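First the structure, which I've put down as structure tokens, then a few questions once you've had a look.
Only one protein chain is missing; all other protein chains are in place.
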Amino acid sequence: MTAGAGEHSHPRYMLIWLYLALLTAAEVGVIYLDFLEKWMIVTSLLIMASWKALLVALYYMHLKFEPNRLRLVALAPLPAVAIMIVIIMMEYV
Amino acid sequence: MATAIAEPTGRAVIEEAHPQSFLRKYLFSTDHKVIAAQFLFYTLFFLMIGGLLAVLMRQQIAWPTEPLTLGGILPETMVAKATDGAYMLPEFYNALVTMHGSVMVFLAIMPMLVGVWANFLIPLQLGAHDMAFPRLNMLSFWTMVPAGILTLASFFVVGGAAGAGWTLYAPLSARPDLTGVEMGQILWLIALVFVGLSSILGSVNYITTVINMRAPGMTWFRMPLTVWALFITAILGLLAMPVLSAAGIMLIFDQTIGTSFFIPSNAAGDALSGQPLLWQHLFWFFGHPEVYILILPAMGFTSEILAVGSRKPVFGYKAMVWALISIAFLGFIVWGHHMFQSGMNPALGLAFTVSTLFIAVPSAIKTFNWMGTMWRGNLQLHSAMLFAVGFVAMFAIGGLSGVFMASTPVDIYIHDTYFIVAHIHYVLFGGSLFALFGAIYFWFPKMFGRMMNETLGKIHFWLTLVLFNVVFFPMHGVGMAGMMRRIYDWTGYQHLEGIGATNQIITIAAVGLFASGFLFAFNFFWSIWKGEKAPDNPWGASTLEWSVPSPPKHGNWSEIPVVYHGPHEYSHPDVTDKDWLGQNERPDVVTPAAGSH
Amino acid sequence: MAHAAAVNRPPERGLDVYTQKVGMWVFLCSEVMFFAGLIGSYIVLRFGALENTWPEPAEVLAVNITAFNTFLLICSSVTMVKAFAAAQAHDDQGIKKWLLATTLIGAGFLGVQVYEYNELINHHFTPSNCVVVRNGVEETCSILYGSTFYTMTGFHGFHVLLGVICLGWATIRAYRGHWSGGNSRGIEILGLYWHFVDLVWIILFTIVYLI
Partner (left out) sequence: MDWSLPPNFSTHGDVIDQLFWIILGLTGLAFVLVEGGIIWFLVRYRGTPSRRAHYTHGSNRLEVVWTVIPAVIIVVLGGYSAMVWDDIKNENKFPEDALEFTVIGKQFEWNVVYPGVDEVLGTSDDFEVRNQFHFPAGENVIVNLRSEDVIHSFFIPELRVKQDAVPGMDNIRIWFDSREPGQFEIACAELCGLGHYRMEASVTAHARADFDAWQASQVAENGGE
């Protein structure tokens, strides 16, 4: 076991849950804000989604408390994902 | 199949305590060595099937207007019977090309490189008792089995086997009304999903094992190059295979439940249309890493066998490792070179040319370092070594022909001609398969406890080398003359008038090449039963697997070895009684840290 | 899965993280690529579609129901992680309680999804058909909308289903006392998978239902 999760006190799981719930509510709320431009809505949605994803990965999946080597494993596919989506998208712009 | 595995002599103590039924021991075994052997029989069988399809195909190409020899035994779905014999049907030819490519790539070469050797070698060379997840490992073999069965079955369903090429370009592959193939295409796609599952399960296992189960002292840069290569390969498989699975599933949906991911509606630009190019992007995003999955392990075996056969450390070990890593990385950003003429945005063509050409750099490092390994060596030309040297010689040709295609303007002309077919086979047969033959000759004693016959091995090598070149070298010429791929009959084209004789020579040699496979098969099976008993370390090799009995007992080690040296220490000046230094031997001899010069 | 081969296990080295956890993370890498293939296709097809053929999500889908469903999944994530905390704290009652809750909420998510699919299909929105009602008039839209929608959410649902099955099994084991005494590894591994499925949903919910 790592020096992480076991001995340390737990992150406040309920607080994270509250964050997640509130962010979800905010996301659903944003799409009703008609006075915003479309691109603003989309950007804010993407930011909130990434934020939520990050919260889950860091706290619920304990990445925050894992050694760097394991984080490396977890991050490994992201460059591949980025390359794939960006290059294929270039076809259409 | 599995019954053929020789009864290993020294069974482990653990084993005796828990007597196992025949089923648990050979069929549903979780022992990585047994699983490796299962994969070996499985893949050799499909190598034979793939070869058979090739020979059938070649006969049609050489004598396009004549009936097939023995064509009469084929069913009506494959041949048209006339009074003077049975003629191959064009749709059957398409099925042959498709299934030849698919079977060779997915059911023979890839599982032979990875399923067999990653399973067999990773725990043995790292000093582990078994894989990290033995039961997952067993599952990865057993998911391969339905893939094979579905593939074989697809030849006999209504409409015949898949016929849209191994690249499955949509919308041809997605619309049964345009190919006439219905079930066959779907069965093959399902088989592909199974192959993907098997390879993902395998990869998870190999990666975890390498990361976490190395013996004490087995640092990253003391790992044998084979393990490095298999590790990088597993990463490629892990990241590329799921994309193919996803794309394959979407293609299945297009065929069965009426989605239209890849099917445009007829009127150009119609609002409802799917994107045929999306298929190509997804396929090749997988496909190019796939071809490196098919070559990197072969490079690993070669490095290792060359070092043993030359009695020298690998030349530039660290550079070899970094070359593997950079080939793998570049492999993810070059897939567009298969799509230069596909209607893809030409500006992307520019970027893909440059990235593709850059792969020649790490490949050059590898090639010249292999030659450097042989330089001033003391070459032992046993069969394994011969095949390894043959690998270097043939891979170089295949790689160099890749440079023509990487140059976009040249690719305009040679794309989809036999020049590509020549390239494919120089890298896949001259490369991967040569190295695989080498690996089989080399590790056979460890796997089955007996030696293969050297004389037959050498005859097999020379026959293969010569016939291989007679078959595939002229294909460059045929391609330059402009012969397209995947054509059933070329006689209708004026620009192809001069290629008849060449095609016939190729075919005759191809039959010989196929036959030489049986010489190998004979040697293989005969040696399993009757071969000379193998010593623990027949080649005087230094990696860990040679420090245990041949074949190793269940669990490999009663005690995990401790590693003190780099992987390929041969002819060390301080070691005088023999010319090798085992990785777990005598800490008193000091070897330079791997990679320092 | 741990005990069978445990006798043969060498001391743990490498990452200093136990092997099953490394294995799960490595497996999740492949899952990332799988969903990237599906989501990437969705993005490409959506951008490649002509103007006005791709409906706004709210025109077809029931965003509020799904928002509730998203909330369910978030709840199940916190119950899952609570189960893990309980296992680490040797709190046997806690393990049972939280695992059971996770299983039930997960099953609830599936139930809502089935209901949603059923409603959509009744409104003739299927993988091969797309209908939007605009100003009381039915209009057709790109069938790719249905194709991508069902493929992405369907595969996510399939993952949830697998998760629920494993959770159910883990719950039964909890009642048999399997996880007591600080035996938290199995729960942690399962949790990683479950949170990953949640994470994928967070992304899917945003790009499929909101954007």
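Odds and ends about this structure:
In this document, chain identifiers A, B and C correspond to the written order of the chains, with residue numbering beginning at 1 in each.
Assume contacts are C-beta pairs under 8 Å (C-beta built on N, C-alpha and C of every residue); 3 or more make two chains touch, one makes a residue touch a chain.
Remember, it's a predicted structure, so these values are computed and weren't measured experimentally.
In the entire assembly, the chain absent from the figure touches the shown chains B.
Between the chain not shown and the residues B:Thr69, B:Thr219 or B:Ser265, the one that touches is B:Ser265. The hidden chain makes contact, of the residues B:His495, B:Lys533 or B:Arg586, with B:His495. When the whole complex is considered, the residue among B:His32, B:His100 or B:His572 that touches the unshown chain is B:His572. Considering the whole complex, the residue from B:Ala82, B:Ile257, B:Leu379 or B:Ala515 that touches the absent chain is B:Leu379. For the options B:His281, B:His415 or B:His460, the residue in contact with the chain missing from this view is B:His415.
Although one chain is not displayed, chain B still touches it through residues 89-91, 94, 97, 163-165, 169, 171-172, 175, 178-180, 264-266, 268-270, 273-277, 310-317, 319, 341-343, 346, 349-350, 353-354, 357-358, 360-361, 364-365, 367-369, 371-372, 374-381, 389, 392-393, 396-397, 400-401, 403-404, 406-410, 412-413, 415-417, 474, 476-478, 480-482, 484-490, 492-495, 497-499, 501-502, 570-573, 579, 592, 594-597.
Here, only the chains that are shown with their structure count from here on.
Looking at B-C and A-B, the interface holding more C-beta pairs in contact is that of B-C.
Centre-to-centre separation between chain A and chain C, using Cα means, comes to 15 Å. Here the CA centre of chain B is 35 Å from the CA centre of chain C. Touching two or more other chains at once are residues 73, 76-77, 80, 84, 88, 91 of chain A. Shown for chain C are the residues in touch with two or more other chains, namely 15, 17, 22, 26, 29-30, 33, 36-37, 40, 44, 48. On chain A, the positions that touch chain C within their shared complex are 1-2, 5-6, 10, 13-14, 16-17, 20-21, 24-25, 27-28, 30-31, 41-42, 45-46, 48-49, 52-53, 56-57, 59-61, 66-67, 69-70, 73-74, 76-78, 80-81, 84-85, 88-89, 91-93. For chain C in complex with chain B, the touching residues are 1, 4-5, 7-10, 12-15, 17, 19-20, 22-23, 26-27, 29-31, 33-38, 40-41, 44-45, 48-50, 53, 126-128, 142-144, 146-148, 150-151, 155.
The touching residues of chain C, counted against chain A in their complex, run 15-18, 21-22, 25-26, 28-30, 32-33, 36-37, 39-40, 43-44, 47-48, 58, 63-64, 67, 70-71, 74-75, 77-78, 80-82, 85, 88, 191-192, 195-196, 198-199, 202-203, 205-207, 210-211.
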